[in-house]
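Here we show just some of the chains, and they stay where they sit in the whole.
Labels run A and B following the written order; every chain starts at residue 1.
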Amino acid sequence: MPTHFGPSLGPRQGEAGRKFANVDSPKVTARSVSFLTNREQLIPLLPKGFELVAEPVVTVEITYITEIEWLAGRGYNTLGVSFPVVFNGKKDHGVGSFLVVLWENLTDPILTGREELGFSKIYCEIPEPRIYQGLTHCTAGWMGFKFMDLKIWNLRQLPTEETTAQISKQGGDGILHYKYLPKTGDWGKPDIAYVTLTPSANPNQVVKEVWQGEGIVQFHKATWEDLPTMFHIVNAFYDLEIKEYRGAKVLRTIGGKDLSDQRILQ
Amino acid sequence: MPTHFGPSLGPRQGEAGRKFANVDSPKVTARSVSFLTNREQLIPLLPKGFELVAEPVVTVEITYITEIEWLAGRGYNTLGVSFPVVFNGKKDHGVGSFLVVLWENLTDPILTGREELGFSKIYCEIPEPRIYQGLTHCTAGWMGFKFMDLKIWNLRQLPTEETTAQISKQGGDGILHYKYLPKTGDWGKPDIAYVTLTPSANPNQVVKEVWQGEGIVQFHKATWEDLPTMFHIVNAFYDLEIKEYRGAKVLRTIGGKDLSDQRILQ
């Protein structure tokens, strides 16, 4: 929407229907911190057909993206929260990370990402990180309320072989999403409700550097007045017990894909 | 989305399912300029089932909203383009304004407005107007590219009786929208495509002031590099011939509704 001007322009559609190669673009620095929490606290976040697999380890990843082809070279930032799941549908089976929410600081990719792909994207402010005396400090906020601090330190770069190993270990089938769009007038009922998958293959993405270190992440308790559209989401993360940190990671990559391989799992 | 944390909070859903009264909230200053254009230029913008009625008069309205209850007292601004149409569906018939696009400078209401209501909302920057020596100058832009100037002058306030008359003249059945959401993976096909109506009744809205005057509106030609997600929309308005201006209006209102009376027309 508005579709009467032609299809929404964005990552999968440029001027005059042009596709984007994503070969030397975009450049991404992804910083993440993982922690072990309680199974019981993650289970309520699972849509029907999803189950936890392996340990209940939550990963909070913040990415700073530049030189994006479909934005004519501009950039934006994202903040995602995910944990490992399996989805058992009527026809399909998928193992991967369930991306329970993905904040982005630009509306345009939020719209196409939600509607075309089923990503649970919402908006927040994600300023550039502060890097000072070996500490990287990332934050996220909304209209003056800072709801997250993520700090990373003691970073050491991995040699190339380990890097490749690191990456191939990841992913399973890919990233799992629950696409849900409401029906107008019939409040509380969906028009659309299905599971989607971002397949893990990403042939144009080149990993330039991987760094490992220590980190912490803190979500800050919010009132409805602070965050009237998302205090419940932030507080769900605030409430998660952090039983043990599982380290921090910084990844620098170039290249990617337009996600037109996104598909429905049934 | 994310629906696994509960329904999206927004205008129709507060903390713990609370509804908003919208009695002394929000406060809106709406500034608009209308012009006569060519029927032939508007027809391509009509979805199936829509027809132009009366003269092809386009209205560009920019609103500055404060003291919004569902945002805990914050505000945001909007910029809409509409013209009079009739919709003849299989079952339903509706006469009103077709809102071809509504820019807003806050993502949160864009998401619920698109998905719950079918408004063609997208994002842009809408700074506060400049008011200087009797001229009000409104602008809209995106990441550094100003795509619209709207100027209003020679304003004179209407007496109360005329005000009431003005308002009741408006509207027909209400505002018409075309809700379209794409199907994941089946690119180019819709998951949802239907017409929705915002009924014109707005019992809590009190018109405090109506001013009439003269005005102009200019959309600025954009390249894909300038506006990679919406140059085609802005250029469609840039291309519209302005055959004759039909005056400017400033409306100050208090109160409104949560739009939960939005419904599908079939």
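Assume a contact is a pair of C-beta atoms (placed from the backbone, for glycine too) under 8 Å apart; a residue touches a chain by one contact, two chains touch by 3 or more.
Model, not experiment: these values are computed from the prediction.
With respect to copy number, the whole complex recorded in this structure file holds 4 identical protein chains, 2 of which are shown.
We adopt the following convention: only the chains that are shown with their structure count from here on.
Rounded to a multiple of 5, the C-alpha superposition of chain A onto chain B involves a rotation of 180 degrees. One finds 31 Å separating the Cα centroids of chain A and chain B.
Residue ranges on chain B touching chain A, taken from their complex, read 1-10, 12, 14-15, 44-47, 70-72, 74, 100-101, 107-108, 110-111, 114-123, 143, 178-182, 184-185, 187-188, 191-192, 194, 196, 224-225, 228-233, 236, 260, 262-264.
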